[in-house]
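One chain of protein is taken out of this complex; the other chains stay put.
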Amino acid sequence: MIKTVGIIGANGYTGSELIRILSFHPNVELQFLYSRSNSGVKISEIYPDLVSVCDMTLTNKIEEVDILFLCLPHQESKNFLAENSIKENVLIIDLGNDFRLENIFENRNFVYGLPEINKNEIKTAKSIANPGCFATAIQLAILPLTKLNLLEDIYTTGITGSTGAGQSLQATTHFTWRNDNISAYKTLTHQHVDEILKTLNQFNEKEINLHFVPWRGDFVRGIFTSSTLKCDLKLEEIQKIYQDFYKDAAFVSISEKPIDMKQVVNTNKCAIHIEKNKEMIVIHSAIDNLLKGASGQAVQNMNIAENWDENLGLNLKAIAF
Amino acid sequence: MIKTVGIIGANGYTGSELIRILSFHPNVELQFLYSRSNSGVKISEIYPDLVSVCDMTLTNKIEEVDILFLCLPHQESKNFLAENSIKENVLIIDLGNDFRLENIFENRNFVYGLPEINKNEIKTAKSIANPGCFATAIQLAILPLTKLNLLEDIYTTGITGSTGAGQSLQATTHFTWRNDNISAYKTLTHQHVDEILKTLNQFNEKEINLHFVPWRGDFVRGIFTSSTLKCDLKLEEIQKIYQDFYKDAAFVSISEKPIDMKQVVNTNKCAIHIEKNKEMIVIHSAIDNLLKGASGQAVQNMNIAENWDENLGLNLKAIAF
Amino acid sequence: MIKTVGIIGANGYTGSELIRILSFHPNVELQFLYSRSNSGVKISEIYPDLVSVCDMTLTNKIEEVDILFLCLPHQESKNFLAENSIKENVLIIDLGNDFRLENIFENRNFVYGLPEINKNEIKTAKSIANPGCFATAIQLAILPLTKLNLLEDIYTTGITGSTGAGQSLQATTHFTWRNDNISAYKTLTHQHVDEILKTLNQFNEKEINLHFVPWRGDFVRGIFTSSTLKCDLKLEEIQKIYQDFYKDAAFVSISEKPIDMKQVVNTNKCAIHIEKNKEMIVIHSAIDNLLKGASGQAVQNMNIAENWDENLGLNLKAIAF
Partner (left out) sequence: MIKTVGIIGANGYTGSELIRILSFHPNVELQFLYSRSNSGVKISEIYPDLVSVCDMTLTNKIEEVDILFLCLPHQESKNFLAENSIKENVLIIDLGNDFRLENIFENRNFVYGLPEINKNEIKTAKSIANPGCFATAIQLAILPLTKLNLLEDIYTTGITGSTGAGQSLQATTHFTWRNDNISAYKTLTHQHVDEILKTLNQFNEKEINLHFVPWRGDFVRGIFTSSTLKCDLKLEEIQKIYQDFYKDAAFVSISEKPIDMKQVVNTNKCAIHIEKNKEMIVIHSAIDNLLKGASGQAVQNMNIAENWDENLGLNLKAIAF
C-alpha cells in the first residue's frame, strides 16, 4: 500500500535530497512539494538533475498526506506547525533542530530519530526529530563507550562539506574563497554539542564534556570526525563493544582498517574506525551529511515508523570516486 | 527469473562500478568476480564503499553464468575470449574497445551498444560492444544532425574526469599535479574519433571530419563536450529534430536551459543543450563517464538484451551537489 | 625615483591583486586605495593575506599620483573619468573593457596594452587599455599566424577560473554548485571576441571568424585555451614563426612539450604549445587570468610606460603545486 508524502521546504538542499530518494522509493508517492518562495516553479528547474526523475511543481498549498517531512530553516518548524493544523495521524519527520532538545510541541511528542538507539520508540512514533549531521556522526562514534560509564572529556574535530551551510550565498560558500581552503567556525560552541550531550548523558553516569572544533571543508558532501579520549580498555575489547553495539544497525559498520570520508559519500552509511595509543583512543567516523546526516536518516526513520524494511529506497550507489 | 552474472576485470573502475549497480539490480545475481591480479582478496578491501553491499572475494576461476561483462584494458578482451571458451548462449558485454570497430570475433558478431540507435539489434544480441565514454557523449550530441545529411566539419572539445585514466598511478593522476589543473592530451588523435565516425558516417552522406581536442579535468567523474559546426536551420527546428530523435530514449534529455556537468554525475543520463549564433550551432553534452560512458550503459544494454525494463537498476540518485 | 600610485576599485579581485604585486615593487609607492563601498575599512580586513603586507585603509578621496589604475566593473571607468578630472600627465591604466574597442576618451587616446604587439606605443603612452583575460590568452595563441595572412575560421574553447566571475556572490560561484562542475556560458557571444578580432584583423588580410566557446572551470585561477584551425605549414615551420614572433617577449614561452595550466598560475607568464595532425593545427595557451590576464599585465604595461625593466615586481613565485 502506497503512502502519500508531502515535503515542506522542498527547494532546499535537504528537501531536494528527499525528493531524489523518495522518487525511487517503492512504497511512497510524492503528493506535494511545498515552497513559499518558489511556488509555481518546477523543482527540476531549480535542480536540473531531477529532470525526468521528478516532474512536480512547487506549491504553496498543503494537501492531506500520510507522511510529512519538514525541511525548514532551524526554528521555522515550530512556526509552521503553529500556523498549520496537521492531523494527529500524520507522521511528521522534522529535519530541523526545533524538537531535538525540547521534544514536546502541543499534542505531539517528538522521538529523537537516531535509529541506533531509539528504534523501538521510532516504530510507534508519529513525530520524529531527525538528528543533526555532526550530531549523528559524533554520537555514532561515541555512543558504544557510554556502556563503560567512564566518559569524561572528549576532544573532537569534525569537518563538513559546503552543503552543511545551506543554499544561500555567503562569503564562506563563495567558490573563490572556499576552494582549497580550511577554516574553523563555532569553535567549542556548535549547536550540536547540546544535542549530543543530551543523548550521551542519558547513558553515562559522569557528566561529559565535549570539546568540539568544527571545520569548514573544501568539498561539498561529507563529514569526517576524530574524537580523542582516555580509555583503559584494550583495542580488541573496545572493538568488541562497538561490534556488539551496532550488530543490528543497518547502516553502521566498524572497520578494522582506516576509513576515508568518500567511502560513504552518497550513501546512508556511517563508517567507524578506532585506534589506540597508550591510554588514549581515537574514534574516527564518516557520513554523508545530507544522507545519514539528514535526508537519508529521515527516510530510514520513515521506513522504521511504517514498519517497512529499514533499507527501502536507501540502497544508494556510492559515488566511490 | 534471476540471471547469473560474472565480471571479468572486476577490480578496475568500470568493473567495480558494475558491482555497485548490479548489487542492487533486482533481476541478476553476481556469481563470480574475476581478477587475475587480486584473486583471493575481498572486493570490499579494495573498494571500502562496497562494505555491506558486496561481500564477495575476487577469484581467478571462471564459472558458468548467463551474462558476462568484460572490463579489461583495451585489447585484452580478445585475448580473454581466445583463451577461454564461453558458451554461445552467454550474453557477453565488452566494455573495452576491442569490438567497436571490428565487430566479428570467431562466431560472435558484436552489436555496437548505443541503445539510442541500435535498440532493436541489442534486443536479440548475444554479443555487445559497449561504446567508449567520449564516444557516447559526442555521438549523442551529434547523431540527430545526421538526419540532415549536411555534416562536414565538427569541432569538439571534451573534458573528462580522472577516472577516465583508470586505476594505475600516473604522473597525470597524481593529486598534486592534477588538482586545479587543466591540460590537453591526444589532440586530434583520440581513439574514439574513429568509433564516432564509424557511426556518424553510416547516416550521413558526406564524409565527416571530427576535430576533437580532449582535455584532462580536475575532477573525478564526468564528461562535458561542446561541438561547434555550421548549420542553417533555425534553433527551433534543430531542437525539434533532437526532441524527435530522442523521444523514446530512456536516459537522454534535451534541455532548453544551459546544462552543467554535475547534473548527470552518478546517473546514467545524458543531458544535451543546443545554442545558435548566426550560422553556427554549438551542441553541449554531459554524461558520467563511468555510467552512461561505461558501466551504466552496459547495464542498460543488458536490460534491453534481456527484455527487461531499460531503467532496471539504473534509477540512480544523482550526487547533485 | 619612486612613483606614486593610486588604485580605483581597490577592493575587487584585480584591485587587490595589484596591491599584492605593487606592495613589493621597488619603484612605486601606493598612495591611496579608493573604494566607494568600503571606504574606511582596512584592505587587510577584506583580504587577510595582506596582513603585514599592506596596512592601508580604503578611502573615497582621490589624491594626486603619478600612476592611476582603474579596476572598476566594465563601463564604469568612463563614468569615473567623466566625474573626476585627472591631470594629463598621470599614467592611467584601465583594467576594464571601456577603452579596448573605442580607445578615444576626451583628450586621452588609449593604447591597447598587449606588450607583445604594442610595446613601442606603450613606451610613450599616458593612457593604456589593459586587455581582457580570455582576449590575452587567445590573442597570444593566434597572433603569430597572422603573419601568414591565411587565417579564416578559428575554433576556440577556453576555460576560466571562478575569479573571472568577480567577487559578487552568484549561483555559478556558489561552492556547492561549482565544485567538480563544468559548464558553458556566453557561447559564441563572449565580449572578448570583438576585442580579439580587432587585433587580429589589423594583421590579417582576410576577415577572421572566431568561434569561441567559453567554459566555467572548477578552479579559482587560470585560463586554458585550445584553438583549432587549418594550416598547411609544417609543424617545425609554425614553431619557428612562433619562436621568432615572441623572441623578445618577456613572459611568453613556446613549449615543444605539452603544457598544463598550473605551470603558469600565480605568474605573469603565458605558455603556448602547438600540435599538428594532417592539415589541422591546435594551439594551446595558458595564463593566470588575474595576472597576465589582468593585474600582472597592467604592471608590465606600467613598467614599459615608465621605461623600467619589464620584469620589475613580476618575478613571482609560481604556485607550481
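Read from first to last, the chains carry the letters A, B and C; within each, the first residue is number 1.
By definition in this document, contacts are C-beta pairs under 8 Å (C-beta built on N, C-alpha and C of every residue); 3 or more make two chains touch, one makes a residue touch a chain.
Only a predicted model underlies this, so the values are computations on that prediction, with no experimental measurement involved.
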{"item": "In the full complex, displayed partners of the excluded chain", "value": "A, B, C"}
{"item": "Touching the absent chain when the full complex is considered, from A:Lys78, A:His284 or A:Lys317", "value": "A:His284"}
{"item": "Absent-chain contact - pick from A:Val213, A:Leu233, A:Ala249 or A:Leu312", "value": "A:Val213"}
{"item": "Contact with the hidden chain (one of A:Thr4, A:Asn103, A:Thr228 or A:Asn311)", "value": "A:Thr228"}
{"item": "Contact footprint on subunit A, counting only the chain that is left out", "value": "155, 157, 159, 176-177, 180-185, 187-189, 211, 213, 215, 217-222, 224, 226, 228, 258-262, 265, 275, 277-278, 280, 282, 284, 286, 321"}
{"item": "Touching residues (missing chain, whole complex) on subunit B", "value": "13, 162-163, 167, 169-171, 173-180, 219-220"}
{"item": "Residues belonging to subunit C that touch the chain removed from view", "value": "13, 16-17, 20-21, 23-24, 45, 47-53, 161, 163, 179-180, 220-221, 253, 255, 257, 259-260, 262-267, 269, 271, 290, 315-321"}
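Criterion: only the chains that are shown with their structure count from here on.
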{"item": "Most contacted chain pair (by C-beta pair count)", "value": "B-C"}
{"item": "Middle chain, criterion being Cα centroid separation", "value": "B"}
{"item": "Interface residue identity across copies subunit B, subunit C - same or different by half", "value": "same"}
{"item": "Per-residue multi-chain contacts in subunit B, two or more chains", "value": "180, 220-221, 259-260, 262, 265, 321"}
